[in-house]
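Omission of a single protein chain aside, the complex is shown with its protein chains in their original locations.
A and B are the chain letters, set down in written order, and residue numbers restart from 1 in every chain.
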């Protein structure tokens, strides 16, 4: 089969002060083209002020089969959350 | 618990029943993967082929305002096709492979796009009726179980809200216009009404995929339920336009709380699905032409990217 344009993952910052968020992917021959395509495909309605494009092959994803050991251990660590601590109601804004 | 296929399938089904989303790298039954590749790519192909009948009127749009709205709408459809191809690609198939399936006639797309656009009013009718029908289907699909598909649908629904309004506004302008314009609008409704009702697929009794699709939440309502929803929402809109829906059996049924409507010509439906609609050949031919004539362009861009990468590597080494 013929080679096709590689796949890129697109991240967009919707406005200054917010983080870049993954919005989808597209095909492009090179980074410049990926950037232009991302602008045309994902910001047609003023959705962004900044774009990141990343070749999909460079993303390493966690394995869903390992979700148990990766994420469950944090579930019983309630002491990391502010609601774990009992404080008097008189104390405001802490 | 053993990891037998049966157990895996059961816990997979449990996840769906609990309303969890399935993500591309999660374990999934092979049939789930195949069904999704088929359905999402079919949806993507529909967006892309769907550009053609409307594209047919871009150069002849009657005003600049209408022209830019139509251009933007057809361009959105390219974008929607792209989102959907991307969602399909997460299941381990490439866009090129999907395109080749379409061009080889192995993949289907919505039959509605095999009908011709014969007047400017057809652009209004497509926006009003075809997009109206599509939105009913797509709103349902925002809750589907496969994450990438559901997310693409959310994005698409958000963008498509202007499409149906655009179509209805065209119809409204025609219906408030001259006698010639009203006739144009009525004639378009006459031709698009029945094919639009066919868009929801064969009747439930004959639909082969419905049961499994509902289990996997690819479908939350049956074809007939969706079709009824389309009829119920469209009749008052047609009244507002002052147009007559071409169905002598159309009548409000008080006891059902729905409109009754006439028999759909399923022979026509199957004829068009099987390739003998008025424009099946033209549509595929247009896609094939774009694909084949674009081959050297796609190759050139890759070759140039490789040269550029080498040049960068060499200059970095020096």
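The rule is simple: a residue touches a chain if its C-beta (ideal position, glycine included) is under 8 Å from a C-beta of that chain, and two chains touch if they have at least 3 such contacts.
By definition in this document, contacts and distances are computed from a predicted model.
Protein name for the hidden chain, per its UniProt entry and selected from "Glycosyl transferase", "Amino acid/amide ABC transporter membrane protein 2 (HAAT family)", "Phenylacetate-CoA oxygenase subunit PaaI" or "phosphoenolpyruvate--glycerone phosphotransferase": "Phenylacetate-CoA oxygenase subunit PaaI". Among the residues B:16, B:51 or B:279, only B:51 touches the chain that is left out of the figure. Screening B:79, B:148, B:201 or B:277 against the full complex identifies B:79 as the residue touching the chain left out.
Those residues of chain B that touch the chain absent from the view are 48, 51-52, 55, 58-68, 71-72, 74-75, 78-79, 81-82, 85, 120, 170, 173, 177-178, 180-181, 286, 289-290, 293-304, 307.
Against the chain not shown here, chain A presents residues 5, 26-29, 32-33, 36-37, 39-41, 44.
The definition used in the following text is that only the chains that are shown with their structure count from here on.
In terms of their C-alpha centroids, the spacing between chain A and chain B amounts to 28 Å.
Looking at the complex, you find that chain B touches chain A at residues 23, 25-27, 72, 75-76, 79, 82-83, 86, 89, 94-97, 152, 155, 159, 295, 298-299, 301-302, 304-305, 308-309.
Interface residues of chain A, counted against chain B in their complex, comprise 1-5, 7, 24-27, 29-30, 33, 41, 44-45, 61, 63-65.
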